[in-house]
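Only one protein chain is missing; all other protein chains are in place.
For chain A:
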Amino acid sequence: MSSIAKKKGFGASVWDYLTTVDHKKIAILYLAAGGLFFVIGGIEAMLIRIQLAKPDNDFVSAGLFNEIITMHGTTMIFLAAMPILFGFMNAVMPLQIGARDVAFPFLNALGFWLFLFGGIFLNLSWFMGGAPDAGWTSYASLSLASPGHGIDFYALGLQISGAGTYIGGINFLVTIINMRAPGMTYMRMPLMTWTTFVASALILFAFPPLTIGLFFLILDRMFGANFFDHTMGGNTIIWEHLFWIFGHPEVYILILPAFGIFSEIFALFSRKRLFGYSSMVFATVLIGFLGFMVWAHHMFTVGLGPTANAIFAVATMAIAVPTGMKIFNWLLTIWGGSIKVTVPMLYALGFIPSFVAGGVTGVMQAAAPLDYQLHDSYFIVAHFHYVIVGGVVLAILAALHLYWPLMFNQMLSEKLGKWTFWFFFIGFHMTFFIQHFLGLMGMPRRVFTFRADQGWDLFNLISSIGAVFMAIGVIILVINIIITVAKNVPVGNDPWEDGRTLEWAIPQPVPFYNFKQTPLVRGLDTFWIEKQEGNKEGMTYAEPISDIHMPNNSFIPFVMTVGLFVAAFGALYNGEKTWAVPVLVLGLAITLLSMAVRSLKDDHGYHIHKEDLMNEKGGK
């Protein structure tokens, strides 16, 4: 009898996803939850652009506007971009290195649930007395003065989801270090895996400062401490430093996986080996390292003094060098290639000029004297949307089309995909290009409205129309997804026909144990090598078929997270409601108890037997 019973039915599927430890299912969860938050953040963006479409608008009040911009930024960075990228990392990275799962499947599930409940907690603020309103950076003097519970939701929600991200990052690091298939040396890892590795290392070093900063904020606001209150001997600048020590690496945590995705796309659709592979790896590591040495460039106008400003300005400009190396390597990968302009390739081609524009304005701001002029103006808004939307979001949309067949064994419509691309791409440039000029004309960021006849009216209107274009693009994408899922036409493995890396060699749908036999990796672009040598199976195996050890599903990660979620409400109402402390204790007790259960009760997993793998059904 097969050792793997396959459950059916809706309830069983829900239970399966609640307890799953399979990296492919967790990837789908990340994608779905991240997608939901992406839509919420997008709606917030639309509200901002409606409010700013005409002068003296009263579509939303000033206070509500502050809440919307804060939640837009926080949601997009922490709850949309990063989780969606985590979804693709989870889906692709273990397959690329020939692993059966990540190193700690249980922690992988825990990381996801922590992120989701942190995100839900943060968004509950809308219904429980007002959202945070001090900007996504939540600078301490402002956030300490903010009335209501908005900032408390911010601090506690990000603490919970940040723990999830941290766990995920460590998990990826251990996986890549320890679980590569035989022959998969570091310098044979695909760029997606390399960028996952470096981004995870950045998470490892960048999240502790955020955790400390958030704890200080929680203690200051809810438990009567004075870390940031200068009248009590605290120092408000410390929050800014802690936030940006985290915040600057954070943007590299977002952009490096985007670089990885585009590196895969350029090689795949130019049908050429990635140009300058080793320099790409070097540049990735160097960007990761330098990312930690530049945080104070967000604080030039704080008054750090000319020496500090000069040091951080030069360090910032240095990052343009490895980034430039990457751009040239991508161009030279396309050069002379046999190019196929599919939807992912369209995004990749659109990414280069968009991201270079964002990079160039970045170097402009790195010049501290000029930054005094640009700081807190719409020029900054334009800059970071050029790198985040022009880099990260284009990568996410590209990866969605590229990896959809890998994750779901279906192909998104190329035709609708192209419509999405053109609407989104034109809308993006329309929205944000003109904001550079608004900034230079003196429009400050984060203002809820502006007076007429300052020369800003037309440009703001154009910007808002661009945002509508982007929204149309996203709506077409959603329609595309619904149609594809409804049709459900299986496409098999290697749907792009020119897959180079190991993930495309696996039969579709990907078996839950990934590889029946661990593959032997014989060089960069493993699958390509096998195809060139006429290997129909697409893989050379490193071992005979034998029993596969698999982890059991577990409901404990979910319970652990619920405990922290409950505890967060206790902390939130501390000193205000009598039930606050008992709820805090109850929540922490739930978490600690489930940790104890996990530690004390041995869970050795199970084996898929050789006989089940050998028969036709492949163990299903």
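By our rule, a residue touches a chain if its C-beta (ideal position, glycine included) is under 8 Å from a C-beta of that chain, and two chains touch if they have at least 3 such contacts; residues count from 1.
To be clear about the criterion, contacts and distances are computed from a predicted model.
**Student:** One chain is missing here; what is its name in UniProt, given the choices "Putative sorbitol/mannitol ABC transporter substrate-binding protein", "Glutamyl-tRNA(Gln) amidotransferase subunit A", "Cytochrome c oxidase subunit IVB" or "Tol-Pal system protein TolB"?
**Tutor:** In UniProt, the chain that is not shown appears as "Cytochrome c oxidase subunit IVB".
**Student:** Which of A:Asn235, A:Ser279 or A:Thr540 touches the chain that is not shown?
**Tutor:** A:Asn235
**Student:** Among A:Ala313, A:Ala382, A:Leu397 or A:Ile548, which residue is in contact with the omitted chain in the full complex?
**Tutor:** Here the residue in touch with the unshown chain is A:Ile548.
**Student:** Of A:Ile167, A:Leu191, A:Leu210 or A:Ile245, which one is in contact with the hidden chain?
**Tutor:** Looking across A:Ile167, A:Leu191, A:Leu210 or A:Ile245, the contact with the absent chain belongs to A:Ile245.
**Student:** For the chain left out of this view, which of A:Arg49, A:Arg100 or A:Arg221 touches it?
**Tutor:** Counting the whole complex, the residue in contact with the absent chain is A:Arg100.
**Student:** Footprint of the hidden chain on chain A, which residues?
**Tutor:** 100, 173, 177, 201, 204-205, 209, 235, 237-238, 241, 245, 289, 292-293, 296, 304-305, 308, 517-518, 543, 546-549, 610
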